[in-house]
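For this view, one protein chain was removed and the others were kept in their places.
Chain IDs A and B follow the sequence of writing; residue 1 opens each chain.
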């Protein structure tokens, strides 16, 4: 039986069906869509979301296509780590995912000499799905049996943003917002000191572990389900309340 | 073989993948997404849509997460009815669904003593998906075998809005709109008298059983596929035509 293949992309409503069709036609029995609504051609936000979602997935070939350089010189890269494989353009998008799966392990990197694709503009269909199908068919542990795999390249790495942390404040970047309006920062929850409140954009805001601990409509700073510091409003829109968007840098300060 | 699990939420494009991953990793073979685009944190609209969609589903564990009170004191509740199980926050969202599945039967209600979750903000991933997986694994009919299930609580009920019906008119609330712009009211089709036309917002409009019975672009009142009275425009947008939105109350009157 073939391995599970998961699909993630910024392709929106139409193109993913072609990728899925390619996989099913090649005999892959279990195809799971993770999301096809990643922010278009945004490698950093995509890497953030996928590094949070893929560690909850079963062992699988994870095919990730966020590929602003499609048709250019960037390579196809394959990471193998923790029993998973990641197939993606070598533009950094898969690296934080590989790191999130790695723990103490070190991801292995492979390239894939694929046949010239049908198009120069839709490698999700013409390159990445066929490569994912080939790996799922031989099995992730048998990757080396594919004659066209080599392992000599150095992958493009990508670091997600990190905060600038001082004694009584930190400067943190908004790395993503979600559909509820919560603004997710690049600060790991462990880096926030144990204080009851902080100052954000001139407002004194409680630091608390759940939205419902403040009144409906009131702001809070919390550590969200991704382990990052978030700016939120209970049953409201944190990004609007704090007037922030992805890429903005916010100063959070405290007494101490 | 495990039961089917269906997933419904207001989570949008990213978070559902984590729930699905949790289920597949726990051996659930058949996971079906119903929708993850329920109106954010809107219990009434979500209950409306799900009470219309879930009666068409196969017997399954239906995991519903519309949960504005996540991390607060609300419980997890499980309804069992008609061979289905519903797992959801005890905020009323599952009650109209249970009623829709019940017919003459009375839904059974259970609670679930779950382990403390990893997060206080994403119980879909950390509480509801694991509970749904546990039920699907033992089987819906074997719910009582789960040691942590108790059956002492009184569930939160929720009534969808109902119209105020007089002799020659009714006052009805717009309970939902769909992607075609049709405005769905809280009036059951059976409560509309057998008249050829009604007056809505100062307009005389035909009452008719199909959109195509009026000209393209013309308004009508019909009983839609959900069994509710709808304000529609043939191949057009009823909500815009009648200038109504969810929550508005509309007067419909007739001669007689």
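By our rule, a contact is a pair of C-beta atoms (placed from the backbone, for glycine too) under 8 Å apart; a residue touches a chain by one contact, two chains touch by 3 or more.
It should be emphasised that the depicted structure is a prediction, and the values quoted were computed from it without experimental measurement.
Touch with the chain that is not drawn comes from one residue among B:49, B:95 or B:242, which is B:49. Across A:125, A:226 or A:241, the single residue that touches the chain missing here is A:125. As for the chain not pictured, it touches subunit A at residues 10-18, 20-22, 24-25, 40-41, 68-73, 118-122, 125-126. Not every partner is drawn; the one left out touches subunit B at residues 4, 8, 32-38, 49, 52-54, 56-58, 178-180, 209-213, 222, 224-225, 230, 235.
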